[in-house]
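Take a look at the structure set out below.
With one protein chain removed, the remaining protein chains of the complex are shown where they sit.
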Amino acid sequence: MVIRTGDQYVSSISKRSKVEIYVLGKEVKDVTKHPFLKPSVMSFKATFDAAWDEDTKELGRAWSPYLEEEINRFNHIHRSPEDLAAKVKLLRKLSHKTGACFQRCVGWDSLNTLNIVTKIMANKGRTEPRDRFVEYLKYVQKNDLALAGAMTDVKGIRTLKPSQQPNKNAYLRVTEVTKDGIYVSGAKANITGVAATEEMVVLPTRAMGPEDKDYAVAFAIPTDTEGIKIVVGRQINDARRMEEGEIDGLPYFYNHEGLVIFDNVFVPMNRVFLAGEWEYTGTLVEIFAAYHRQGYGGCKAGLGDVIIGASADLARQIGVEKAPHVQDKLTEMIFLTETMYSAGIAASLNAVKICDNCWWVNPMHANVTKHLVARFPAQISQLAIDIAGGMVGTAPSEWDLKNPKLKEYIMRYLQGVEDFTAEDRLRMVRLIENVSMGVAFQIESIHGAGSPAAQRIMFSRLYDLDLAREISKKLAGRKADLKMTTKPEPWRETQSEQEAKEHDK
Amino acid sequence: MVIRTGDQYVSSISKRSKVEIYVLGKEVKDVTKHPFLKPSVMSFKATFDAAWDEDTKELGRAWSPYLEEEINRFNHIHRSPEDLAAKVKLLRKLSHKTGACFQRCVGWDSLNTLNIVTKIMANKGRTEPRDRFVEYLKYVQKNDLALAGAMTDVKGIRTLKPSQQPNKNAYLRVTEVTKDGIYVSGAKANITGVAATEEMVVLPTRAMGPEDKDYAVAFAIPTDTEGIKIVVGRQINDARRMEEGEIDGLPYFYNHEGLVIFDNVFVPMNRVFLAGEWEYTGTLVEIFAAYHRQGYGGCKAGLGDVIIGASADLARQIGVEKAPHVQDKLTEMIFLTETMYSAGIAASLNAVKICDNCWWVNPMHANVTKHLVARFPAQISQLAIDIAGGMVGTAPSEWDLKNPKLKEYIMRYLQGVEDFTAEDRLRMVRLIENVSMGVAFQIESIHGAGSPAAQRIMFSRLYDLDLAREISKKLAGRKADLKMTTKPEPWRETQSEQEAKEHDK
Amino acid sequence: MVIRTGDQYVSSISKRSKVEIYVLGKEVKDVTKHPFLKPSVMSFKATFDAAWDEDTKELGRAWSPYLEEEINRFNHIHRSPEDLAAKVKLLRKLSHKTGACFQRCVGWDSLNTLNIVTKIMANKGRTEPRDRFVEYLKYVQKNDLALAGAMTDVKGIRTLKPSQQPNKNAYLRVTEVTKDGIYVSGAKANITGVAATEEMVVLPTRAMGPEDKDYAVAFAIPTDTEGIKIVVGRQINDARRMEEGEIDGLPYFYNHEGLVIFDNVFVPMNRVFLAGEWEYTGTLVEIFAAYHRQGYGGCKAGLGDVIIGASADLARQIGVEKAPHVQDKLTEMIFLTETMYSAGIAASLNAVKICDNCWWVNPMHANVTKHLVARFPAQISQLAIDIAGGMVGTAPSEWDLKNPKLKEYIMRYLQGVEDFTAEDRLRMVRLIENVSMGVAFQIESIHGAGSPAAQRIMFSRLYDLDLAREISKKLAGRKADLKMTTKPEPWRETQSEQEAKEHDK
Partner (left out) sequence: MVIRTGDQYVSSISKRSKVEIYVLGKEVKDVTKHPFLKPSVMSFKATFDAAWDEDTKELGRAWSPYLEEEINRFNHIHRSPEDLAAKVKLLRKLSHKTGACFQRCVGWDSLNTLNIVTKIMANKGRTEPRDRFVEYLKYVQKNDLALAGAMTDVKGIRTLKPSQQPNKNAYLRVTEVTKDGIYVSGAKANITGVAATEEMVVLPTRAMGPEDKDYAVAFAIPTDTEGIKIVVGRQINDARRMEEGEIDGLPYFYNHEGLVIFDNVFVPMNRVFLAGEWEYTGTLVEIFAAYHRQGYGGCKAGLGDVIIGASADLARQIGVEKAPHVQDKLTEMIFLTETMYSAGIAASLNAVKICDNCWWVNPMHANVTKHLVARFPAQISQLAIDIAGGMVGTAPSEWDLKNPKLKEYIMRYLQGVEDFTAEDRLRMVRLIENVSMGVAFQIESIHGAGSPAAQRIMFSRLYDLDLAREISKKLAGRKADLKMTTKPEPWRETQSEQEAKEHDK
């Protein structure tokens, strides 16, 4: 059986020997026991448990033609629109279980991206990367590994290409190629969940031209490889976790990102999928981005559900659940949440068959999904705070509640209707605070899978503006050419240098 | 062959002998030749031509198991999610061809609604309505008829039920039942395209209780039946059509709504589908509303395309197409348009199999679609006016352009870049004005298929708020019951009086 | 007495002998009797009546130090912040009286602008324009003239300066200078109310450089001067006025814009205020724009009041005035309306003393006002349509109501609660339609006094971004220079060519 339980995953992560991880300036050996990172491990664990839990088992598994066996869906190559929809549905449910980002999507999307890109390369005659990838995929599926996807470079000066940067390592690059493998140096930033993974799939972060070929590099590598250093990032309210309480810091589930430093790291050749083939970078980025944008229609809708439920509960606690303005705000939150989800479902079920048995999301719907996600969560949070009351910013700590000199006062004065205790209320206030203002809902929603400006570039690329113009000309009684169109296929097998340059603008 | 050409339709409409239609207070005998209504006929005609035009032929036809023949899709009963998606795609394309509402969806949605409701009735033992409906459906498909759907009553005082109204005819009602048929009196308002149809399918407009049973009536009837009077409504810029020009009033395609008065009209029994069975009215309304809300994801996105194209053309005419703020506004318009479409596609492909070979749209996605449509068109129009310039409200008329004393001045002063003439510009300015401020985009988008408040009621009914609350309680470390749910199936075969009352709130 | 009554104004306008005005391609001799233009004349007339009506008399008059007499405020030079606030308050009230744009502000703002600019010129030693202006001002005040302000050029290709245009007359220009005066050719577009005025004040529309000096021209001229041709523009629903009814076309008050063609028009030298002094054009445009942007806080708030009142009345007519969602929408409309007004009041009372006894509005608040006006009216209209119901796009015409065969049906079926008749309802539906979708509220709100992009340029010019950056650096614990600022005074007496170029960007 290749499907691991959550406990098996935790035990495996706990045993990584050489991994080099820093939290608040100090090295951490076992992330599964450290108060800062344990909640992240628990969220990751939920993706394993999902394949066993009664309510998610069906969604959480898929049949792999590579192994001819059932696997955890998080390492599955999508073989139908229904597979893509199952992803979105599963992510929504996992948000319900964690109230956090469970961090396993980037790795999953990376696998699906490499599957397509290495096929394209093979079709063009470059077959080794394909062979290496299929081997790697089987290895991942067979061992049900926890993967990070490491894409975003630190980027230095945003307006310069990798090869133009004064800091030569502003993008991860190949510094040496031997017959056994490659050496890479540089750093990847904002890497979701990385400290809780067994392997990283590393991808280039942008379309490149020939002068950038040293930076056109994709590979897979164990997280505890020598030369890799992970600096875990700060987040809203992170320091509360160090208090080791049970309410204020939401100790059960959370997520993290890390800065991953590659200091002359060796990658064996059988793990290298791209090393110099700059002409595939644009396609790779576009394919990855759309996969990842689609997924947000599930997980962020799921966080929306958590916040809606918490808001409704707090409204009930103070007796205003039926007030028309509260009802109206809850309805608005539902509408915003279901809109994100609708777009994610459209991106899945209206998918693109991009090669034999492999389906890509609909790129227009996927970009719509992410752009909605970049806008609506802040509105949902604002409504949640409105309903929840000023207490979200002023409630006493759990340590006050636990102080015998204060407990009775707090229990008396912070209770609303009698069915609930003040502790019930404090717990829910903290949930709203931590989820609605958290990195997963407020920041990842904006920047994850590409910033809003990136989706806007895609809108103008994917939309057939020339055709729209001709349609309007015809309706205005002018001469029109209704066959005019400048739109290429929604994805392209390779790209010219010209296109790479355009992408940079 | 049962698929008519557009010309066959026009010729048939032209020959209706007894139809009683009023426009601006005067009776009109042949709507196909009257300047006020001809553009509406042309839009309706486009739905027939779509089944023959090369670019829409495939979408425009469907195979009917009732006739075992190909028919025009506008009279088709949806048999799969793909059928539902084909509807949305077809509607988007027809908006491109007409720049207007083509008015044939309400009839189509009425057929699909009655198909489901009469099946439910048959399952409960009430089989005659089903038999009558199937006969009627075959007749419609075989003759490729142009149908109106007549649902909205005039409603009198909104807070009162039909039986409580001081004006007993505030809702259409059965005044007499004989063994041959029924007599009805009252009026239906806002009936789209009615003056250009051959038949009307009449449905109740709200959930009713037992005391309203005289008002629980559904039937089909030829538009030119004695006792029916149609008063065509006014619309923005309608009077321009009476000038019979070729630019300012968009004479080619438009749409209309009518007030339909039933003055003691006889309906033969084989055309009666509901007469007193109040307990099915709630289900009927809910099923119809969701079908119609889904469709707006297609037609309103198509109007969005027309406005985007026109805006881009005008920007090009004055040399600002590449200005960043113009690009950004066009991108925003694309995003808003594609969001409406995405939701419509989700409502289609994530459909509900509601009976053998009949599929209902996903009600949550369908309500999301319509609610987006109630918000975004006004934003799209605002952006279009912003790009197009003040000229949308100040440009000279075509009669000025045609005045030899003025023509040269206008051609000189209203030209922008040399590739376009001032006439090109005026034509496009008029298109933007008439489409972006028109009834189809500004008013139908808000009120068609139910006002925004109606969708909001559906959001709170369809969303499982109890489950969301339990999810949040669990995450907050409180006792939770994750199986708790109060949500019924998304549709119910019948409803109790209690539910009917709740719906009224 | 120098304050005219409305009737005196109408009588004077009616007698203009040589004026050349075209409406729908035909020349119109007496605008006061023509159904298309009479409502515009009535709106203009309201600005005269305001100086006599009990409720506006105090606001409608001001004391002129030039005449040492009371004058109509619409020709007054603002002498205090309270004067500026009185403008905003007066405009709000005049919107209540007309439901339209009353068209006299542009001329008023032009006078105040020239007052400042000619003072600046005089301070620099160029004194003739000042002397001419003061004489002209006295003449205008003494005769209580109805002025248009003519600023917007037709502009040809937007990205080119006047001197770069292929069409040399894309901006109004001086073609010849004699010792008696100047000859001008070209056209001004979107000129509000022009057909109902006695004089035009003509101003340049943009900042210019030395190469554009032929286009740097400002003067005053009677509307009926030889060589001037006015082509009145089309507007939403304009053709309804030609039906000469009393309901559907709002025959009482409306507004218009015109394209004004100058075909080698002679301007006597004592009416010339700028002819070649390109270096004052930037200042002139900036001063005018801010005055005009401030005013919109009054008139558009007043139209908001009209629409709020009409929406509340229609809600009452159908019995839903107390429904929470209707109350909430009305409240939102109030908030949006009062926000526009608040900004206008701030722009007035937080004014800038720019010279002896002359006050300019606060430019930042004035730009805020206009930018709000470019956004909120479309939202107000959308809410109004939501409350008013689909009837706004489908109600029968007044001609149907007047048809004896239909009247009884319409009266019966379109009545809501008994206190109102169906005619009451139709009248209000038409008011909502015509005001909320009209040019004054939907298009002028966006483009009048400069398009939204123009305000955005001003925001970045007026805001001290360098200082904000230093403030943030200090708070972040970095080295900061809190005296750093790059902001010039909010207005500048003259501008260098460099600045003119920057303005063009």
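Order of writing sets the chain letters: A, B and C. Residues in each chain are counted from 1.
One rule holds in what follows: a contact is a pair of C-beta atoms (placed from the backbone, for glycine too) under 8 Å apart; a residue touches a chain by one contact, two chains touch by 3 or more.
Computed from a predicted structure; not experimentally measured.
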Key: Interface partners of the hidden chain - shown chains only, full complex considered   = A, B, C
Message = Using the touch definition from the top, which of A:Lys142, A:Lys155, A:Arg461 or A:Arg478 touches the missing chain?
response = A:Lys155
Ask   = Considering the whole complex, which of A:Arg16, A:Arg240, A:Arg271 or A:Lys300 touches the chain not shown?
value = A:Arg240
Task = Would you mind spotting which of A:Ala187, A:Val217 or A:Val267 touches the chain that isn't drawn?
result = A:Ala187
Note = Missing-chain contact among C:Ile21, C:Val41, C:Ala289 or C:Ala347 belongs to C:Ala347
Task = Just the residue numbers, please: which parts of chain A touch the chain that's not shown?
result = 22, 24-26, 152, 154-160, 166-167, 169-170, 186-187, 189-190, 229, 231-240, 242-243, 248-249, 257-259, 261, 263, 318-320, 323, 325, 374-375, 378-379, 381-382, 385-386, 389-403, 406, 409-410, 412-418, 433, 437, 439, 442-444, 446-448, 451-453, 456
Query = So which bits of chain B touch the chain we can't see?
reply = 324-325, 328
Request  = List the residues of chain C that touch the chain left out of this view.
outcome  = 55, 81, 85, 96, 98-99, 246-247, 250, 252-253, 305-310, 312-313, 316, 327-328, 330-331, 334-335, 338-339, 342-343, 345-347, 349-350, 364-365, 367-369, 371-372, 424, 427-428, 430-431, 435, 455-456, 459-460, 463, 465, 467-473, 475-478, 482
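Keep this in mind: only the chains that are shown with their structure count from here on.
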Ask   = For this structure, which two chains have more C-beta pairs in contact than any other pair?
value = B-C
Query = Residue numbers in chain C touching 2 or more other chains?
reply = 325
